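A single protein chain has been omitted; all remaining protein chains appear in their positions.
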Amino acid sequence: MTDVRIVVNGTPVEQSVEPRLSLADLLRDRLGLTGTHLGCEHGVCGACSVLLDGRSVRACLTLAVQAHGHRVTTVEGLAEHRTTRSLVAALSAAHGLQCGFCTAGFLVSATELLEESDGAELTDRDVRAALSGNLCRCTGYQGIIEAVRQAATDSAAGAQAADGATPAS
Amino acid sequence: MTTSADTGGWVGRSAPRREDARFLAGRGRFVADLGDAATLHAVFVRSTQPAARLLGVDVSLARRQPGVVGAYTGADLAEDAGPLPTLHEPHPGFAAATQFRMADPALPCLAVDEVLYVGQPLAVVLAHSRHLAEDAAELVDVRYADRAAVTDATEALRDDSPVVHERLGDNEAGRIGFTLGDVDTARAGAHLEVTETYRMGRHGAVPLECRGVFATVDHRRERVEVWTSTQIPHLVRDTMCRVTGWATESVRVAAPDVGGGFGTKANVYPEEIIIPVLARRLARPVSWVEDRAEHFLAAAQGRDQVHHTRLAVDATGRILSWEDDFVVDIGAASLWTAGILANTAVHLLGPYRMRCVRVHGRAAFSNKTVVAQYRGAGRPEACFALERSLDHAARELGISQEQIRRRNLLTAADLPHRVDLPYRDGVPIELDGGDYLACFEACLDALPRAELTRLRAEHPELAVGYGVANYLEATGRGPYETGRARLGADGRFAVAAGSASAGQGHQTTLAQVAADALGVDPAAIAVVNGDTDAVADGIGTFASRSAVLAGNAVDQACRELVSRARQLAAQLLGAPEARLRDGVFEAAPGTSAPGDSADSTAGAAGTLSWAELAAALGPRGTLADAPPLDVTVRYRPLTVTWTMGSHAAVVGVDRETGLCRVLLYAVAHEGGTEINPMIVHGQIVGGVAQGIGGALLEEFRYSADGQPLSGSLADYLLPETTDLPPVRVVARHTPTGANPLGVRGAGESGTIAVYAAVAAAVQDAVGAHVTATPITPAQVWRAASREPALGRAG
Partner (left out) sequence: MKPAPFEYLRADSVPAALAALAEHEDAKVLAGGQSLLTLMNLRLARPSVLVDIGGLAELDRVFSDADDVLIGALVRHRRVETDPELRALVPLAAAAAGHIGHVGIRNRGTLGGTLAHADPAAELPLVMVTLGATCYLESLHGGVRAVPAEQFFVSYYTSALRPDELLTWVRVPRVRAGQGWGFVELARRHGDFAMAGAAALVELDSLGEVRAVRAGLMSAGETPLLVSGPDGLVGETASARRWGELATEWTAELEFSEDPEYARALARVALRRALTEAEARAESTPEAA
């Protein structure tokens, strides 16, 4: 057993874990953060995406011991992010979720995209390329893409407003 | 968008979904989220051979591993659960009209003497963690005596084929056939005959959430509670009781949040029986969460059909006769053989004028994974065969895809269109629609050929082609669905139905239906479905049935509740009759006003709210002796509700590599009342996505000796964000009297015609005859390079 100390959603956590325990299983089974879902456990579907030191990673391809000394943000902790409220609202408005299983992963990946693009407008192509690592089987992605673009626009408008500039209509 | 004329206008509105909040906050409750530290974790040991006698299954070493609580073979549990029965048999009238026959594979829950497919469960290990159970499962020693595996459905039906189920004697799992009109005479007078063999490769639902079962024993209630990621909790409960002998009251089955089903979870699985058996045996909670590797071996697959077709037309392209002899590979077993055969056979009729038709179909057993109904369930295969044949004839005649379809589509003048054949429910087929030709034109308007000019300019490196296809679809098949409405103590409502949502938003749509009937806001209504505790019996969600069936069941239950409530309200208002207006009861006009026998519960100006009525029905109310307002209804449709639609696809092909991309897509469909247009739209777009996946990317491949080759999401290719085009959807509101709400099912509409439309577009782009899916780059490349016929090698 190995001791790990990880800051999860802003709270320091200490656990004693078997080395083979994945970060996903630590979050879900030890910490009760079941919002992160396991769709494949071989790194393809992206449903298990979380932020590790602010970058999206597959929690199924990360050992808990590898997260020792690092910061993890799960879907449950995304409310801290500036872009989350508009992303969440946009996803619902655009019907960007049906069964909800992939949703957490998309929220994480989209949060990273919105932060990296830092207020820039995003094209359909930009968003599709950035989110190609998240699978959805229900929606055909149309609503998700629309929502992320909308959130990017809202973010740009918000940033302009914060600067005191008149937001584009 | 439609709005019911006499309702509060919730039906027809794209109301935001109630479900969204919890999923967006990461607070969904899927089956893997259930349980606690006391839960035992199960791992199934599965056959590694496609066909073999089981010489021995030794769990003794596994049992001794650290953390293992138990390990069981098929023999150990044979007394606890019998084999799984088929879930569906057609109406006797249909069976007679189609000479329908079906064999009963009766697969045991855990294999005992033999294994019939790679992935078949044959033992189960229980441990304190999934990790320890997997460690121990590797130590289960299984000895096989291999026999020849059957891997081709056509070969399987030959007399000299090895037999999958020895006790059945041959590999015919089912057969169906019908003839309309005089095919031979019609054909004799044809200007042109086209024959071809079409294949649709094996693929399937592959939802993002795999299967799972969590069972726990409630000793106070003396029953086992089973949470399973299913679309059919009541059928799972019924089957479980049947094969175990347990009393119905001793079993609860409920679906938690389900991460997609698409038909593969509208099945009853051995794991769903074994896990509760173990929970009971050990009196401990037991969880089984399927992993993706298992899913590819053991979750029901779909499609896998071959069609031998012959279409005869006159010089203008009018269909004179249509013949199809098809074979379905249903794997080692299917509980839905009847549904798949019947759907395929009937939907070969298409939305066209056809008088002379001869259809013959057989289902064959093979040593491949079990098969269930995957989105479309036979309709896509039928559509592919028919639409490709029309394209073939059009090419030979030198007319366009559009022209041949215009020649044959049923128009307003042709509808309703009677067919001399009963549907699977025994009721004679009568296609009820608006104008199929007009729907087709609407699709062509939504995505006209003219757009190719722009698309070709945007993609000069691609050969860009255009394809169209039409589909016919029976939706909302019975026999019934249950709906329940109950007035709660605070004047709010609990509504329940036998449907089970796996993403279709029933919590929202059924609340909208109820809201209109009850005259209240949907926020005042809590919807529960997918639970045998919520309604005692039901069927479930599949085959595009829930909006029609659960929707109408809930509507009826609410209206019945309103009817009874009005009587009670009248009493309280001191009027002979009361009516419900804008969610409030008042004396019906022309009756005596309150005042004479004024009741303290009547509100100001002689009105009564639902909350006041609820209070009156409470223990201290004036109607305390009246039975509570709790209405359960079984809605039985007369027959299916028909719909049809048209698809148009633009596909870009890189000639040098054969790689294909769908650039643009459109669907026009004859929908009825849409409870929530946003949700219907989402179903169509999602359906198109799965169709594109099946047309271009997805396949469960097997080796010649029956070993599955598609073992992970790296082999089985699901469409990504970058693989799917924008989809334009045109809903052509076509009212129907087939059910009181006027709803037409739409869950499969997006998928059925995709294969044909995409194939036609690829053919248009590179000029070769696509006869099989998935359409692979190598095949397209060959066709683009030189050969005229694509896909004959299958």
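We just call them A and B in the order they show up, numbering each chain from 1.
Here, a residue touches a chain if its C-beta (ideal position, glycine included) is under 8 Å from a C-beta of that chain, and two chains touch if they have at least 3 such contacts.
No experiment lies behind these values; they were computed from the predicted model shown.
Shown chains touched by the missing chain in the whole complex: A, B.
Within the set A:Val7, A:Ala89, A:Ala129 or A:Ala157, the residue that contacts the chain not displayed is A:Ala129.
In the complete complex, the residue from B:Glu114, B:Asp291 or B:Asp531 that touches the missing chain is B:Asp291. Screening B:Leu61, B:Val427, B:Ala494 or B:Leu659 against the full complex identifies B:Leu659 as the residue touching the chain left out. Checked against the full complex, the candidates B:Glu89, B:Glu134 or B:Asp537 give a single residue touching the omitted chain, namely B:Glu134. Residues of chain B in contact with the chain left out of this view: 130-131, 134-135, 138, 291-293, 656-659, 697, 712, 714, 717, 719-723, 777-778, 781-782. The missing chain lies against chain A, touching residues 2, 18-20, 22, 25, 41-43, 46, 49, 52, 55-58, 60-63, 65-66, 68-69, 109, 112, 129-130, 132-134.
The definition used in the following text is that only the chains that are shown with their structure count from here on.
Centre-to-centre, using mean CA coordinates, chain A is 30 Å away from chain B. On the chain A side of its complex with chain B, the touching residues are 18, 20-21, 28, 33-42, 44-45, 47, 74-76, 88, 91-93, 95, 97-104, 107, 124, 127-129, 131-145.
Residues 16-17, 19-30, 32-33, 131, 205-210, 257-260, 262, 289, 291-292, 502-505, 678-679, 681-682, 685-690, 712-714, 718, 720-722, 724, 726-727, 750 of chain B are the ones that touch chain A when the two sit in their complex.
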